[in-house]
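Following: one structure in structure tokens, then a few remarks.
Note that one protein chain is taken out, while the other chains of the complex remain in position.
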Amino acid sequence: MNVTSRLTALAVCGGLLAGVAAGSGRAGAADQPPIVIGTTISQTGSYAEDAKYALQGYQLWVNQQNAKGGLLGRKIELKYYDDASDPATAVTQYQKLVQQDKVALLVGPYSSAITAAVANVAEQNKMPMISPEVSSVAPFKRGLKWVFQGQAQSTRYVAGAIDIAKQNGYKKIAVTGEDTAFPRSIAQAIPDLAKEAGLEIVFNELYPHNASDYTAIAQKIKQANPDAVFGISYFPDSIGLLRALKQANVTPKELFFAVGPTEPNFGKEAGKDADGVLSTTNWSANLKTADNGDFTKAFQAMFKSNPDYHSAANYAALQVLAAAINKNKSLDADKIREFMATTKVPTVMGTYEVDSSGIQVGYNSLTLQWQGGSQYVVWPASYQQKKPQLPFPAWTR
Amino acid sequence: MRPELVLQLTIDGLLLGGVFALAALGLNVIFGVTRIVNLAHGNIVVLTALSAAIAFQRFGITPIEGLPVAMVGGALLGVIIDRLILRRLPEDAPTAETTSLLLTFGVSYFLVGLSLAIFTGDFRSVAYLTGSWLVGPLSIGKSRFLAFAVAIVIAAMLGVLLRSTKIGRALRAASQNLDGARACGVSIDRMRTLSFGLGSAIAAAAGALLSMIYAVNPDSGSQFTLIAFSVVALGGLGSYAGALLGSAILGLAVSFVGFFGNTQLGAMMPYVVFILVLLFRPSGLLGKSVA
Amino acid sequence: MSALLEIENLSRSFGGLRALSDVSFTVGEGEIVSVIGPNGAGKTTLFNVISGVMPPSAGDVRFNGRSLVGMPSHAIAEAGIGRTYQVVRPFVRLDVLDNVAVGALLHERTLAQARKAAEKVLAMVGLAHLAGAPASSLTLTQRKRLEVARALATRPKLLLLDEVMAGLNPTEIDSMCAFILGLREHGIAAIGAIEHLMRVVMNVSQRIVVLDFGRKIAEGTPAEIAAHPDVIAAYFGSELSVG
Partner (left out) sequence: MIAKRAGYAVLALLFVVLLLAPLSGNGYIVSLCYITALFVALAYGWNLISGYAGYLSFGQITFFGIGAYAVAIGVTRFHLPWYLCAALGGVACAALAVPMGWLMLRLRGPFFALGMLGLAQTARILTNLTPISGGSEGIYLPPGANAIAAYYWTLAIMVGGVVLTAAIDRNAFGLRLRALREDERAAGTLGVDTTRSNVQAFVLSAIFPALLGGGYAWYLTYVEPNSIYSTEIELQTVAMAILGGMGTLWGPLVGGLIMSQVSESLSTRFPQTHLMIFGALIVVLLIALPRGIVPAVAAFLKKRGIA
């Protein structure tokens, strides 16, 4: 390995020089240069898991649109860097996209934290940017003019789980989740929503990012003896929490994990225990939204896997961007901004619509349930694929 | 406070301690002999856990069936790290400690990158032995119990190996007094490589078993390194009974503080205990004082 | 008037092992005292305790009437006790001048002044020509001298010399002896720990303390020690036969 790593290092140095040389000679081949759209994606670091689906959404749309002849008669190119889940890196890379790569348009990165940091780049350069991966509304409350939310608000993620609890007469709810920006923004919305629905919160405590263990939380929940457990968790802690609850033999009637189980992988990693788990998505293949059927089929064909709501939201962001460009027949930033701020656009996610702060009001959340190894929409009733199966089965199924 | 709750928390804490011990025993072997803090230790744990997850999902091989293969693989990796990388370190006394720490830091980066290239950033785990045995009001996690038992078996086997075999005595000599051991004809080079192989094999065993308890991705490695080092510092260098005791204390601290206080404070315990122990009993609970 | 250094019932044990056991003696101003005894007799432990590298288990060390027990080693150096180590370890990444300047900083405010003072000390020990050399390039003899120079730079009233003669050839030993005798002219007292080399001990010291297994078995002038039956039995016997 040592010799190879020496060689690799040499190769890298050579590669860098070659890259610099090559970069200068590339432009000007076609009479119509492509429209370049810039973004960063967390291919490494703590956001890497979900960010992958987000990138695929962008890639699919660019592919499809190019097959149809691009935009304004020009091909489209997606230029993206790995921000390593680090906001400062993302800021530098967005600056690079704008200043060095001279991209025509920007779209948002993955995660609220990184969007919060790069929003400033879009603002300063007066470039409109739909950010499909920011569900917290906090970044928009400081007066952003050029950035728009392309994801359903986080407060809507729990509406279904609460409604299901209410319908089934489950009174006592335990809330837990990861103490980071996005889960916390959801968790904070629960007490008010629960009160409205006449439910009682019997336990409410968040665990830290990178928690080493969930046993203590599971025991506490067991002692609180809730009817429903709401875990506002990402993928790894959903698995960790699920196992801890099983091992502590906590037996709620309703088990809801906000976003972790939405990922297709959840069934593989959790095995049979996945059955009965509720989760949230902001998109489903059977939504009757614009081009939704085509989107799902094309996605499966291109990536040999099913899209999740990240893919859909990122795809939708580009749908809105395309609508803005086609309407104005130009890449003029002010016109595109104006369009994004004021126009309702049908997308795969639903109807894109933002309020005066740029906060998304058009998209909604759906509640899913794992049943027999697959996920189905169980709420709201209008999109229901299967009826929710409750109560949550005993662990010794 | 109900007695069965205290008992349950104690069981949880001890089983969690077993998990910590698994991560720590291998590090103890390496640190004991080489005085190198192997920052790549946790990455070996994670690399194996990810492999175990793939083996289970693709081929239905359970981590327990795969344990011997994992350990051989881990041993190989450890030997490679020592022979190809750490061995190259010039014996430059004032900076050797720093440089070796930094080298393992580079190796750790490399292994994260390698794992990402092989396994992507996905979190993986093995859905096997996920339930628990219910004994009256108490529940005992199956996979945790297994990890706990294996940790004790490994610690016991290490004890026997170190006390009753020729190689073991040489290893112990090397860990206690390098110059003395060299004078007695023990090949320090060989002992170093052996300790890396052995320690990494144990790390691999830990990874295979932990895959049934946690979902991990390539970035999870540093957590295991830090926890392992806390345990080693707490229990005392080179003391295997100390490592078990240290992990039990840490496990109990996380379990009880997490329950009666706050889970975030519970998660802080490994770091806090680590610093406090080093300040007030620098040689660890069962360690011999280091001059 | 009390002595410069008073050692009173000093003990130090490691685990169960008593390295130093109930040792008492005094050193007067400008006096040169040798502590002799075989390897492991407790000489280095005695120095470590006096210089604050480790605390005693029991007993007291007083310097100018003030107890040193519990003081950190830099405060003891400040009080006026310098020491050398048996295993010489110069600061290898510093040059010779700076090695000595570290000690001189105790009494000089700036680095320039400390370096100037260090140059004088280097001249005293005969290393002036090597001032700019890296300490790692010195020979053993030169390192021994450097070790003494570093300690002298702290301007001690009492110097603890741990085996400064070990490893030197007869000419070098003679010049080191002359050097130590010269310390008296500067009003510096010294305790030398010496394992062998009875000729040196007899010539240089005004008094001799004999340690064996951590205990003081004799104390007196060179003549008294040479005639002491216990010392002859425990120490000189073997020394004489070795030659």
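A few notes on this one:
Chains: A, B and C, in written order; residue numbering restarts at 1 for each.
The definition used in the following text is that a contact is a pair of C-beta atoms (placed from the backbone, for glycine too) under 8 Å apart; a residue touches a chain by one contact, two chains touch by 3 or more.
Since this is a predicted model, take the numbers as computed values, not measurements.
Every visible chain touched by the undisplayed chain in the complete complex is listed here: A, B, C. Checked against the full complex, the one of A:I37, A:L106 or A:V121 touching the unshown chain is A:V121. The residue from B:I61, B:L114, B:I167 or B:A241 that touches the chain not shown here is B:L114.
On the side of subunit B, the interface with the absent chain consists of residues 37, 85, 88-90, 92, 94-95, 97-99, 101-103, 105-114, 116-117, 222, 226, 229-230, 233, 262, 264-265, 267-268, 270-272, 274-275, 278-279, 282, using the contact rule stated above. Take subunit C: the residues that touch the chain left off the picture are 51-53, 72-75, 77-78, 82-83, 85, 89, 91-94, 98, 101-103, 105-106, 108-111, 114, 150-151, 153-154.
In the full complex, subunit A makes contact with the omitted chain through residues 2, 5-6, 8-9, 12, 15-16, 19, 43-46, 80-82, 84, 86-89, 91-93, 95-96, 98-100, 113, 116-117, 119-121, 123-125, 136, 138-139, 141-144, 179-181, 183-185, 206, 208-209.
Methods note: only the chains that are shown with their structure count from here on.
Averaging the CA coordinates per chain and comparing them to the mean over all protein CA atoms picks out B as nearest.
Summarising the inter-chain contacts, the pair of chains with the most C-beta pairs in contact is A-B. Averaging C-alpha coordinates per chain places the centre of subunit A 73 Å away from that of subunit C. A separation of 35 Å divides the Cα centre of subunit A from that of subunit B.
Listed in rising order, the residues of subunit A touching subunit B in the complex are 1-2, 5, 43-46, 48-49, 52, 179, 205-208, 210-213, 215-217, 219-220, 223, 235-236, 239-240, 243, 246-249, 265, 268-273, 395-396. Per the touch definition, subunit B reaches subunit A in the complex via residues 5, 8-9, 12, 16, 19, 53, 57, 80, 84-85, 88, 110, 116, 120-125, 127-128, 130-132, 134, 139, 141-142, 144, 213-217, 219, 223, 227, 254-255, 257-259, 262-264, 266-267, 270.
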